[in-house]
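The complex appears here without one of its protein chains, the remainder shown in place.
And now, chain A:
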Amino acid sequence: MSVRALLDIHVARKRFADTTVLKDVRLALQPREAVSLLGPSGCGKSTLLRIVAGLEQDFQGELRRPDGEVAFVFQEPRLMPWLTVEQNIGFSDDNHYDRAWVTQLIEEVGLKGFAQALPKALSGGMAQRVAIARGLYSRPQVLLLDEPFSAVDAFTRMKLQDLLLQLAEHHAIALLLVTHDVDEALYLSDRVLVMDNRPSSIRQALAVELPHPRDRRDPRLAQLKALSLTALQQAHVI
């Protein structure tokens, strides 16, 4: 399975002070695949994501990242409040960012006309759209998302989920997403990995073999939800 994987990680052990957070976690991401990590708060799924992103380097194990870019979308938009939407999207290239590409991204995330707006003037959902556009700016092969929609209301969340799927499809990006929303995990991903409490490892992998675009009311999603809830229960998460 990991022959042509985009990203390959094996965390033998990751500890914070005296607590082991992650133990023997293996994960491979195929091109264009969407994988969700589902688990309780504090189980180390965000830590795993941060290790993949290179933000956390103190761990035992191996990480093979793709040759191309890996981008990160945080739980909060984390926009620079002193920069306009446009400047925030092209942030990684200082002031000589590719304007045409930024303009295209602004249109793709549905913020046409907001290029010169400051983050203060944006709603939470709009700010997160900017954050996604900033993630896409570097033309990544893998987009890592840490509970990206947990801070927005339910309707905005559904819209942003659809936007994310559409963008991932259009730009051929693989997604690795951390969430504790079962519906979100099932709706977005090809595989859902259920993690248990610390020291956590991947307890169960659920394949979601449904074609896109998916219907949120699809009974098969409901069945999978029941399965994942059982898995979470067995993992003593709920």
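In this section, a contact is a pair of C-beta atoms (placed from the backbone, for glycine too) under 8 Å apart; a residue touches a chain by one contact, two chains touch by 3 or more; residues count from 1.
One rule holds for everything that comes next: contacts and distances are computed from a predicted model.
Asker: Assign the chain not included in the display its UniProt protein name, restricting the answer to "Sarcosine oxidase subunit delta", "Rieske domain-containing protein", "ABC transporter permease" or "Spore germination protein KB".
Answerer: "ABC transporter permease"
Asker: Among A:63, A:117, A:158 or A:227, which one is in touch with the chain left out?
Answerer: Once the missing chain is taken into account, the touching residue is A:117.
Asker: For chain A, which residues touch the unseen chain?
Answerer: For chain A, the residues touching the absent chain are 53-55, 72, 74, 76, 78, 80-83, 91-92, 94, 113-121, 123, 126.
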